[in-house]
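Just one protein chain is left out here, and the rest sit where they should.
For chain A:
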Amino acid sequence: MTSPLDLDERSSKPEDGPVLGKQTDAAASGPSRLVSALLRVGLLPVLLIAGVVIFASIEPRFLTPLNGTNIGRQLSFLLIITMAQMLVLVIAEIDMSVGSTIALTSVVSSTVMVKTGGDGAKPVLFGVLAGLAVGLAIGLINGVIVARFRVPSFIVTIGSGAVAFGLALILSSGSPITGLPKTFTTALGNSSIGTVPLSLVIALVVFGLLYLLLNWTTAGRYFYAVGGGENAARLVGVPVFRSKVLAFVLCSTLTSLAGILLTARVSSGEPNLGGQYVILSIAAAVLGGTSFFGGEGRLSMVAIGALFLVVLSNGMNLIRVSSYTQQVVLGVLLVSAVVIDRLRRRTTR
């Protein structure tokens, strides 16, 4: 019971909270005082806290350890995919194919596991490697086409997504692939360390590695440079082509990792898995202050964006908000986040 109190206290001094974007120097003036205060503090922590308080007060089950594990597990998938999407958003591109990447990964890895047969580590290893290879291939194709031919990633990834989804349907004949090794479904799908699901541990490891990549390596610095000013970056010798391809490859490969974890969770290879993650990952990344226009984005804020969406959907499920209504809420949030991004850029210029 300490956590909600903690959160409550923090909400009384929001200026200490994380910011949605960078600090603005523009003084609050006139009618835009509230708006600029929100822009400074960031809407997201406020929304997250409000969500937690509201759900906890309506539905006591929200704060139980069991639900905590639930949220943790749901978070792990979205967190990985959102961080993956963020890499591509930072280079001022977008990946609309993450949903289909999950589907194809699920089908391919399941097929490989079932074909290999047995119940030991061998089929699992083969399946996981095959799944990651799917992501690698999709990312390579997306990245090379976008970087080489300078075509909008929006279109390229919608196209490649359609191809991947089609392949998933062909390979699976449209139905789930069952009979996956027990080792796979229990170890990856259901085990946990203490009360923390294994998948969340994996997501947090990915978080750590990406944090290092983005903030402490040249590759990460080049992502921001390419997204913030591609021509400028090229002129000073930043390997623009390589950076773009790398961002897409990392994005799709990480998405495949999430796809494998999801497959283990549902215990079958599903060609219809993952479709909702396109809008969810973009919404979470943009809510977390990743600029839709490239060059800006903080991994920790993106993680909070993912957490917010998971808490929101979990809470709305618990208080029985229909999934139809949830769609509406999600759409409104996504558009608001982009509008706020735009406003923020205007006030900081």
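Methods note: a contact is a pair of C-beta atoms (placed from the backbone, for glycine too) under 8 Å apart; a residue touches a chain by one contact, two chains touch by 3 or more; residues count from 1.
Note that in this section contacts and distances are computed from a predicted model.
Engineer: Suppose you had to identify the omitted chain by its UniProt name; would it be "Sarcosine oxidase subunit alpha", "DoxX family protein", "Sugar ABC transporter ATP-binding protein" or "PadR family transcriptional regulator"?
Structural biologist: Checked against "Sarcosine oxidase subunit alpha", "DoxX family protein", "Sugar ABC transporter ATP-binding protein" or "PadR family transcriptional regulator": the hidden chain maps to "Sugar ABC transporter ATP-binding protein".
Engineer: Which residue from A:G68, A:P176 or A:G228 sits in contact with the chain not drawn here?
Structural biologist: Selected residue, touching the omitted chain: A:G228.
Engineer: Residue-wise, where is chain A in contact with the chain that is not depicted?
Structural biologist: 22, 25, 212, 215-218, 221-222, 224-225, 227-229, 231-238, 294-296, 348-349
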